[in-house]
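The complex appears here without one of its protein chains, the remainder shown in place.
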Amino acid sequence: MVGRRPWEIASEKLIELVIRICGISAVLFVFGIFFFVFREGSDLLFHRFNFREFFTSIEWYPTSQSHVRYGVLALIAGSASVTALAMAIAVPFGLGAAIFISEFCGPKLKETLKITIELLAAIPSVVWGFIGLTVMNPMIITLFHAPIGLNVLNAGIILALMSVPIIVSIAEDALKAVPDSYREAALALGATRWQVVYRVLLPAAKNGLLAAVLLGVGRAVGETMAVLMATGHAVKIPSSVLDSVRTLTATIAAELGEASMHSDHYQILFIIGVLLFLITFAVNLTADLIVKGIRGK
Amino acid sequence: MVTRQKKVEIANLKVWYGRHEALKGISLDVYRHEVLGIIGPAQSGKTTLLKVLNRTLESVPGSAMEGTVKIDGADIMKVDSVFDLRRKVGMVAPLPVGLPMSIFDNVAFAPRKAGINAAAELEAIVERCLRQAALWEEVKDRLHSLGSRLSGGQQQRLTIARALSHQPEILCLDEFSIAIDPVTTMRIEDVLKELRSQITIVLVTNLVQQAKRLANRTAFLLNGELIEIGDTEVMFSDRPASRQTYEYVNGLFG
Partner (left out) sequence: MNLSPDNPTIMQERPRQARAAAESGPRFGETRLVRKKLWAEAIARSIFLLMALLMILPLLLIVGYLFYQAWPILSWDFLVTNPRNGMRLGGIWSPLLGTIYLVVISLVIATPIGVLAAVYLNEYAPDNWFTRIIHLAVVNLAGVPSIVHALFGLGAFVLFAGLGRSIVAASLTLAIMTLPVIIASTKEALASVPLSFREACWCVGATRWQTIRAVVLPNAISGILTGIILQVSRAAGETAPIMFTGAVFFKAIKEGNPFAYGLFDQCMALSMHLFTISTQVPDVPKALPYGIAVVLLATVLLVNILAIVLRVYLRSRKKW
């Protein structure tokens, strides 16, 4: 047999090197994101940062002339309240839909539902924000006689609709992963399909379902444009769902444009970015560990 | 035309899959131009032995190997190019695999990857191999149709044609008749009978009678151990060296 030409062998080595580099690119980018965001806020972080005030104070006055305060507790409460409401709606509906699609559904309806959920997931966040402004806003004002329609309720409903697709998708995968032999065994013992679900499938799939919820939380916490447009602009801890709030993400988006380059205000916003990165990192890491176990896959 | 020259020398070969020892110290030789039959029940290590020969064992995660295997006197773990080694050792798997490309491309695949690009040469190779695999007459008019759409028996013959396309010196067949009908099996056995004057054949089979028909010598593997190896006549007679051989060959277990 004729041998391969040397340049063929060399070019193959080259492409395999490029493939390996691309393979680790995701790791490089994740590190890069953390590094560059951290870098922009590092000066403030290392020299003038007041940890206690940052995490425990509700006073957020970055632009004050006389008394600058960087307390993000109210912002954290804003993010938390909106996320909590969104999950309270999205988790039951999402899991319910996942159970329906996985266990009770005929193939035609299944295909239609799955496509619709995919399309729901494709809607850009700015369009959701727009819906919050123009559709939900007047609806809330009329239905609840609220003074303003941009509040926790508005953003919560919108975020729920945005998070449902990922919850349904992962939960459905988790249910599909339960072996059919479990279902068949239960049915053979005389269980109805509903009993199979709550006695056999939910316990068996509980890791995957928990991961689905966590990923939904990650999605909700990280959302920017929709909450920017739908939560109003009040930096305070909400006392009811009709209160306006500000989330961590919206704060960065709203104020970065005004902050002058490398000023303290600019840097604190980057520090909030680091905080957001760490929160979503922790959520994603936990979800992954729950699904795969502590050992490698 | 069996010679006494050794083509393959296996010395104290041990293979593990994780903690499970699949081959427990096998030593045997394969002579040039012979057909060596390897028989034994499932899980005896027959497929593992073949995988060692063409070094595809390395792709199995968790596998480990000890001992030496030499082909033509050269240690296979120390060759310059594992790809040249694989071209020297043809392999036919139990399940037929028609690659999702034209029949022509299926057979021309190996020569092309080895560096042959001249159209006339490739056409000659494709025709020769398809004839040797007893498939030429059936497909000569549709060489550009998809190989993955042939029937099971045709795909198995296509696999054999592919295995012959790089002119191997050793042809390994791993239970090749599992997924095909008896008529096609007999046709392929005729092909093997013709081929054995040119190359060395290692035939792993679960059909004991197939070994009786084709093999010059037969080896009996049980649970990763080599129980006995000898002339086929002796192995299938009333007095093989081991009682277990007699029992397996006569269907008393396995």
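Residue numbering begins at 1 within each chain, and the chains themselves are lettered A and B in the order written.
In this section, a contact is a pair of C-beta atoms (placed from the backbone, for glycine too) under 8 Å apart; a residue touches a chain by one contact, two chains touch by 3 or more.
Computed from a predicted model, the values in this text were never measured in an experiment.
Out of A:33, A:204, A:234 or A:290, point to the residue that touches the absent chain in the complete complex.
That would be A:33, which touches the missing chain.
One chain isn't shown here. Among B:87, B:157, B:196 or B:217, which residue touches it?
Answer from the full complex: B:87 touches the omitted chain.
For chain A, enumerate the residues touching the unshown chain of the complex.
12, 15-16, 18-20, 22-27, 29-30, 32-33, 36-37, 39-40, 92-94, 96-97, 99-101, 104, 113, 115-120, 122-127, 129-131, 133-135, 161, 164, 192-195, 197, 215, 218-219, 221-225, 229, 249, 252-253, 256-257, 269-270, 273, 276-277, 280-281, 283-285, 288, 292, 296-297
By the contact criterion defined above, which parts of chain B meet the unshown chain? Give residue numbers in ascending order.
Residues touching the hidden chain, for chain B, are 54, 56, 59, 61, 83-84, 86-87, 90-91, 93, 95, 97-101, 109-110, 113-114, 146, 148, 159, 162-163, 165-166.
Everything that follows uses one rule, which is that only the chains that are shown with their structure count from here on.
Write out the stretch or stretches of chain B touching chain A in their complex.
So the residues of chain B touching chain A come out as 84, 87, 111, 113-116, 166-167.
Which chain A residues qualify as touching chain B in the complex?
My answer: residues 1-5, 8.
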